[in-house]
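Here's a structure for you.
Left out: one protein chain. Kept in place: all the others.
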Amino acid sequence: MAKALALLNDKRVRDWIYQIAVVALLVGLTIFFVRNASENMVKAGIASGFDFLWRASGIDVPFVLTNYTRSDTIMGLFWVGVANTMLVTVIAMVLATLLGFVVGIARLSSHWLLSTLAGAYIEFVRNIPLLFFVLFWYFGVIASLPAPRDSVKLFGIAFLNNRGLTIPLPDAPSNFRWALGAILLSWFAQWLVARWARRRKDRTGQDAPMLAIGLVLVVLVPALAIAWASLATRWDVPVLRGFNYRGGFVVIPEFVALLAALVTYTAGFIAEIVRGGIQAVPHGQIEAASALGLRPGRILRLVTIPQALRVMIPPLTNQYLNVLKNSSFGAAIAYPDVVSLFMGSALNNTGQAIEIIAMTLAVYLVIGLAVSAFMNWYNARIALVTR
Amino acid sequence: MRMRILGATVLLAASASLASAQQLTPSPTLDAVKARGNLECGVHLGLPGFSFANDKGEWTGLDVDYCRALAAAVLGDAKKVKYTPTSVQQRWPILQSGQVDVLARNSTITFSRNASLGLNFQGINFYEGQTFLVRKSTNAKTAADLDGASVCVAAGSTEEKNASDWFRERNLKVTITNFQKNDDAIAAYDAGRCDAYTAGVGALAGQRVKLKVPDEHIILTQPISNDPQGPVTRWGDERWQLIVRWVLNGTIAAEMLGVTSANVDEMKANSKNSEVRRLLGAEGDFGAMMGLPNDWMYNAIKQVGNYGESFDRSVGAGSTLKLERGQNQLWTKGGLLFTPPFQ
């Protein structure tokens, strides 16, 4: 007995008892919930299992990046949703970062009116629910665009109206695959050259003509490749027939509105992160740089931002994850993302709520983990190397 | 002797109660409704003519009238209904998980819903036919004129699939945009996002009044589908299903037999027609067979009216929707509305 008590007083033993108790409680709760759920489902006659994924979906989607058609399976529909979620998320992340930097730097500008306006924008955007932005942009976008008959014509091949932006689509993608290969190759070459030039500069202090090389490899070669591919391919140019333009690819207004909402909203938060990051850079750094004769633009690019980035990466990662999660607001305006297609249409047709919700949550968790992993890698790369 | 009589009486009473207990299978839903003192009814979020709450929170409409009739039959008071507005997505889970006792939400009866969602449809209270709402300026006269149009629709509804199938079968290409709620779809249509909005003829008549300028839009007359709609219950609890089914039949039978909310007292007292007498509980014990008071349909007709009265004030001539009876006329008058006899 005394021995048992002594054992209880041992901190390690007690810790294990706590932990086992918590795990047992969790396991018990899980079993309880799962048993209730299966009982309730049997009683209600709700089907379970993942067989439904291979049933024909029969759902039309107006915005498809994969080669899905309505005769495909529900699994195919799922991938359409995932692709659309990722598309709007990635583009919104890039654009929101750009706009956020512009506003954040404007906020710190010495120009009074500019910094006041940037501040007003930030305060306005951060304190209004995102759903307002989504609805505002959606109905704003639709209302401000003309009907198909009065479309805005861009060079006679692309057409903008309240059904979306109709752009030509190549009949066969093979030439574009070659072009894409060439572009990737030339970007890889640029990366190799840049690495070589940096090492040489570290060794000898000599500058290489990186601007010219970069222009050729990053801009000119890809432009030529795309130009060649476009000229060598037959194009499916949209034509106005009946209600709307036929052929080509339609960038739907739902996409544009969701993108605009995510960008303008997130930019307000990123601007604050940028401001905080820049203010965290010691003022002496900037004074030292200007004492060395650097111009303000170069100080910002070479001294301030690289140091500010280190402070900014963790909160930026959070904002990127928010963009991913917030892309689900597209469901409110019929943007066919994974929530709207899979948790909406597919759930309605099959009724298998638990399976569908679990898969939807998994999509966000997996993409979110990938984004975090990438940002952590980037953060480690730019972290201050102390010797 | 007295003891024996008493014993026999007790025995008789016991066996009678046993017999009635054997006759009536247990109905957890009915028991729950009685214990709660009100009926939980799942309805549409807001569709004038079918289920619509005004700014005071009072519900009206054809589906709402069904809920009220059911409450009157079960609880004796048509006001004892609680409405749960449901979106297209939520309606099945809400019914399946037992949050409502019955769903009267202009939902189309289909095979796959019946077979795989654990739901039973208890009859037809509205023969809906899907068609399109378009701007007059498009000059479209039939659905076939909509080639190339973009169409707004509520996701997961039968309309989404109907429209998609119909156009594909005719090699017409339309773009269908799926909204999560009917109201979102109609708002987008009104804003110019779509050339057409598709739903049932009755629903369209209800939605049209929400547009900014209703007169600029017309409803195409030719339907592309057949969408019978009616109250829905969960699987299981057969006695509750029975009640839901026969209250609907009762309102239709009342119209057939000429019983209205105005003459129901007189009919109950004086009618020689034995079907009327059985319906209103003056003869037989039809209510008791389901575990309801015998004046179940009397209460429903007295407080809510027969099907024809409901139709008229909700969607028909007496309403803003002004729909024709059409298919929803009694079968004896050229429509499809039918009820098995109360025998």
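When the chains are written out, they are named A and B in that same order, and each has its own residue count from 1.
One rule holds for everything that comes next: a residue touches a chain if its C-beta (ideal position, glycine included) is under 8 Å from a C-beta of that chain, and two chains touch if they have at least 3 such contacts.
One rule holds in what follows: contacts and distances are computed from a predicted model.
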### Absent chain [UniProt protein name; select from "Amino acid ABC transporter membrane protein 2, PAAT family", "Cytochrome c-type biogenesis protein CcmE", "Circadian clock protein KaiB" or "Deoxyribose-phosphate aldolase"]
"Amino acid ABC transporter membrane protein 2, PAAT family"
## Note on the structure
Among A:98, A:185 or A:369, contact with the omitted chain is made only by A:369
### Residue touching the undisplayed chain, where the options are B:27, B:180 or B:198
B:180
### Task
Consider the whole complex, including the chain that is not shown, and state which of A:7, A:56, A:98 or A:131 touches that chain.
A:131
### Task
Touching the absent chain in the whole complex: find that residue among A:177, A:301 or A:325.
A:325
### Task
Consider the whole complex, including the chain that is not shown, and state which of A:18, A:196 or A:374 touches that chain.
A:18
### Query
Please identify, in ascending order, the residues of chain B that touch the omitted chain?
45-46, 48, 53-57, 82-87, 90, 93, 97-99, 180, 183, 187, 209-212, 320
### Message
For review purposes, identify every residue of chain A that touches the missing chain, sorted by number.
### Response
15, 18-19, 22-23, 26, 33-34, 36-37, 39-41, 43, 111-114, 117, 123-124, 126-132, 135-136, 139, 321, 325-329, 331, 339, 343, 353-354, 357, 360-361, 364-365, 368-369
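One rule holds for everything that comes next: only the chains that are shown with their structure count from here on.
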### Query
Measuring from the mean C-alpha position of chain A to the mean C-alpha position of chain B, what distance in angstrom results?
45
### Message
Using the touch definition from the top, list the residues of chain A that touch chain B in their complex.
### Response
40, 43-47, 58-60, 62, 70, 138-139, 142-143, 147, 162-163, 241-244, 246, 250, 252-254, 331-334, 336, 340, 344-345, 347-351, 353
## Note on the structure
In their shared complex, chain A is touched by residues of chain B numbered 88-89, 92-93, 96-98, 112, 116-118, 138, 146-150, 152, 155-157, 160-161, 164-165, 168, 173, 175-180, 184-185, 187-188, 191-193, 195, 234-236
